[in-house]
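Below are the structure tokens for one structure; questions will follow.
Of the protein chains in this complex, all but one are displayed in their positions.
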Amino acid sequence: MISLSDLCKVIGAKLIGANNAPVDSSITITGFAELEDATANQIAFLSNKKYLSQLKNTQANAVILEEDFLANCPVTALVVSDAYLAFAQATHFFSYRPSSVQEQKIHPKSYIDESVVLPKNVQVDAGAVIEEGCCIGDGTVIRANAVLSKNVILGEHCYIDINASILHDCVIGNHCVIGPGSVIGSEGFGTAWDKQKNTWCSIHHQGKVVIGDNVEIGANNAIDRGTIKDTIIESGVRMDNLIMMAHNSFIGQDTALAGQVGMAGQTTIGKRVKVAGQVGFAGHMEIADDSILMGKSMVTGSIKEKGVYAGYPHQKIELWRREVAMHRRQLKQLYLDRKK
Amino acid sequence: MISLSDLCKVIGAKLIGANNAPVDSSITITGFAELEDATANQIAFLSNKKYLSQLKNTQANAVILEEDFLANCPVTALVVSDAYLAFAQATHFFSYRPSSVQEQKIHPKSYIDESVVLPKNVQVDAGAVIEEGCCIGDGTVIRANAVLSKNVILGEHCYIDINASILHDCVIGNHCVIGPGSVIGSEGFGTAWDKQKNTWCSIHHQGKVVIGDNVEIGANNAIDRGTIKDTIIESGVRMDNLIMMAHNSFIGQDTALAGQVGMAGQTTIGKRVKVAGQVGFAGHMEIADDSILMGKSMVTGSIKEKGVYAGYPHQKIELWRREVAMHRRQLKQLYLDRKK
Partner (left out) sequence: MISLSDLCKVIGAKLIGANNAPVDSSITITGFAELEDATANQIAFLSNKKYLSQLKNTQANAVILEEDFLANCPVTALVVSDAYLAFAQATHFFSYRPSSVQEQKIHPKSYIDESVVLPKNVQVDAGAVIEEGCCIGDGTVIRANAVLSKNVILGEHCYIDINASILHDCVIGNHCVIGPGSVIGSEGFGTAWDKQKNTWCSIHHQGKVVIGDNVEIGANNAIDRGTIKDTIIESGVRMDNLIMMAHNSFIGQDTALAGQVGMAGQTTIGKRVKVAGQVGFAGHMEIADDSILMGKSMVTGSIKEKGVYAGYPHQKIELWRREVAMHRRQLKQLYLDRKK
């Protein structure tokens, strides 16, 4: 909960009453709702022209929007330059997930090894386990039944969600979120064939996973440690759910990966790349900064030129679309010919 | 374990002795086995003509089957109108998973917040964590190391399996199963680009996940909460393992999704749809009731007409099959031409 005036400060909004009427900015906003559902103490936002028709009948206390839509707003407006960003910023004030904790709150049913020196402000919930040698930054939260294995280094203001597993020696920066059930630092999939014993001999991976600042990783991901060097996730990266990131792969700054993406070993993805769901990377390749990969594409080699790619194997999206269209035309022709 | 006579009642079977000989229906059945493996106190079933040859030599105590196969049955028959359904019903009596618990059984190594009022009958196993404000229905089981985060509402006769994570505020109906390692209510994958800070600003999702009655969800799934409104799973839905369900998606009544299906944000799937493994939905679309999606297909837009679909991008299955056949013919022709 936050007052309208405080909210304006945080998102940098200009507060404008309906028909320029004066606004009581001391009112408390209790949460967000859609334009069409919002009631008295709720706030809504409009960032997409598609929803403009919902604006005129909204019962929201106030609406976050850009100047273009101001004339159409029947209630108090919070005018910003980027309504979608302002919405994102505002959601932080109605979140179950604190950006930081301001006290030391250790649950008696957690287990923290005696070698661990806890910071002044930290929350460790029931069933959480923190093993020897771990180092945890100030303001960090370790949720119920999460585990930090030996010698994990965790930055400030992090949030390790329920049932997450951070394996030994991994390093995580500040303001990071590791989602529920995610595994950071599992063994890589490397194994040598032993001709004498006629079976596999696994490599015990010597590297770790190193994660920068402001990285958010979703639920039930599996991120493998490196064989000798480390697996690396740079600052600002966003990862969705159920993503497979193999040993020694690398994700550049601010890149975003959607659900079920799979990266084979030594895949190097550049900065600000956007990867849609279920995309596969065959490994041992580099992906240019600012590239976009469409859903379910299979990337079989390096992408040197930024662009939008799709298909199996991947190609530029305009070629992929033409290919799909060509096939469907051929198919249609084939059956027209048969009918003759 | 159940007596033959009780089993007959439950599955609505007519008990008929081999060659119409009288049957001792007080005998105790200890479990199921395949027709060819079953011994004295075991029961088998036959629902597929393919296995008819195994019937004549079966050593099972009794066989669940339909009237058509009765003449071929050398042992006691439990005649039903739908043998596969009767088999499914009968398995419930040989299950480790109770349909309900009849006592209050709280493990001393679990943690239940003092604000939680437990029902008369409930089982909470070792390591389970139930946080403040949770509300749990009668007859429900919370297995070892599962976590219910704040304010979860859970119906009657549910089974929350080992290491499952139910996140804050989610609502689950009656007779639901949440499989081991599954996550219900993880953050959605929504983030706004902050031009000033030159990095991502995540949306803290305000919605929850709402699940109806008689829903069964398998292992290691990730189901995201909604951005403002909720992610919804209607009654009767079946979900397999490792499924990604993004924010604000919707699954209609009795729809079944196989393993590794991925739904991007705001995918709306109708009722009684069958989705095979590894299918991807690109999001912001609607899928007609009673549709069938074949394995690994990529659904790139709404499906308005019910039918069977396959391919990447998806098309009607008969077209997809023709396209595959056309390509293979072209390929053959090409190499015949080259040989000339």
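All chains are identified by letter, namely A and B, in their written order; residue positions are counted from 1 within each chain.
The definition used in the following text is that contacts are C-beta pairs under 8 Å (C-beta built on N, C-alpha and C of every residue); 3 or more make two chains touch, one makes a residue touch a chain.
All figures in this text were calculated on a predicted structure; none of them were measured in a lab.
Checked against the full complex, the candidates A:62, A:242 or A:310 give a single residue touching the omitted chain, namely A:242. Of B:13, B:33 or B:167, it is B:33 that touches the chain left out of the display.
Remark: the omitted chain is touched by one listed residue; of A:205, A:238 or A:272 this is A:205.
Even with one chain removed from view, chain B keeps its contact list with that chain: residues 31-34, 37, 82, 84-85, 87-89, 91-92, 94-97, 107, 109, 125-127, 143-145, 161-163, 177, 179-181, 214, 216, 218-220, 235-236, 238, 240-242, 253-254, 256, 258-260, 276-278, 295-296, 312, 324, 327-328, 330-331, 334-335.
Chain A meets the missing chain through residues 111, 127, 129, 131, 145, 147, 149-150, 163, 165, 167-169, 181-183, 186-187, 189-195, 199-206, 220-222, 224, 228-229, 242, 244, 246, 260, 262, 264, 278, 280, 282, 298, 300, 312-313, 315, 319, 322-323, 326-327.
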